[in-house]
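Attaching a single structure in structure tokens format; questions to follow.
On to chain A.
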Amino acid sequence: MPATPLEVENLSAGYGPTRVLEDVSFAVPAGTRLAVLGRNGMGKTTLLATLAGQTRRYDGRIRMGGTDVTGLPSAARAMQGLGFVPQARCVFPTLTVEENLFVGLKNRPKSAIQEAYDMFPRLFERRRNLGSQLSGGEQQMLSTARSILGRPSILLLDEPLEGLAPVICEELMKAFAELAKTGDMTIVLVEQRIQSALDFADRVIVLERGRIAWTGTPEALAGDHDAVERLLGVGGLH
Partner candidate 1 sequence: DTIKIGVVGPFSGPFALQGKNFKAGIDAYMALNGSKVGDDDIEIIYRDVPQADPAQSKALAQELVVKEGVQYLAGFYFTPDAMAVTPLLTQANVPLVIMNAATSAIVTKSPLVVRTSFTTWQTSTPIAKVAKDAGVSKVISVVSDYGPGVDAENAFKTGFEAAGGQVVEAIRMPLATNDFSPIMQRIKDSGAEGVFAFLPSGPTTLGFVKAFKENGLKDGGIKFFAPGDLTQESDLPALGEAALGIQTTFHYAVSHDSPENKAFVEAASKAIGNPAELSFPSVGAYDGMHVIYKMIEATGGEQDAAKAVEAVKGLSWVSPRGPVTIDPESRHITQNIYLREVAKADDGTYYNKEIQTFEKQGDPGLAALK
Partner candidate 2 sequence: MQPIFEVRNLKRAFGGLAVTNDVSLSMAPGDRVALIGPNGAGKTTFVNLVTGNLKPDSGEVRIGGEVVTGIDAIGRVRRGLVRSFQVTRLFADMTPSEHVALAVLQRTGRAGRLFGNFLGMPDVMAEVADLLGKLGLRELMHRKVSEIAYGQQRLLEIAVALALKPRVLLLDEPAAGVPQSDTGRIEQALADLPADLAVLMIEHDMDLVFRFAKRVVVLAAGAIIFDGSPSDVTKDLRVREAYLGSYANASHAA
């Protein structure tokens, strides 16, 4: 039996003295598309950042593919197959688009950059421009493409649709689904557009003040009007 790609046990984390995540536990089987939902400031970003090794962890363990990565620094986790698209995009402003993509390659040959251009032709047009010169949506494309280039086995996406045109959003969600299926990639998605997230995911976690308040399938969530109203603050889906 293949090891579970991502397991989290009793995780608590935060910033300096401020505790944000409390006692979060879940496991994601291979090829799962997990959506993490929650209202503003409930700790979704913090959860992904902690998984990527970028915030302070107070307690708990994280295992990737069976190995304990709790103490590993960010770079080591990345080399073990973790991909991270942060909410703030974090494009390298003084690097060109091509150089930005190059950093995401990890150890793959340079020619692989073409994959990113195939995914977003817009980036190819702008390949010689600096990251800081890109439009908001272009930065979002770059950030996503950069992480996918490294062929991660687990991909953490923090609001990857923000600022993208509706056509692109559709295509991107299709592409993610494709990656999860054929590429055997486990995807953790944080998204504000609840409908898009539910369409995409096969499992859902809802965070409330840093704790897991609800977990189940998208269909179950759509049917649980009370939870949707209380935890997500919207008046119902579909």
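Definition applied: a contact is a pair of C-beta atoms (placed from the backbone, for glycine too) under 8 Å apart; a residue touches a chain by one contact, two chains touch by 3 or more; residues count from 1.
The candidate set was assembled so that all candidates are chains of the complex that A comes from, given by their letters.
Computed from a prediction, not measured in an experiment: that's the story for all the values here.
Screening 1 or 2 for touch with chain A: in this complex the touching candidate is 2. Within the complex formed with candidate 2, the residues of chain A that make contact are 15, 18, 39-41, 45, 87-88, 122, 126, 133-138, 140-141, 159, 162-171, 192-194, 232-234.
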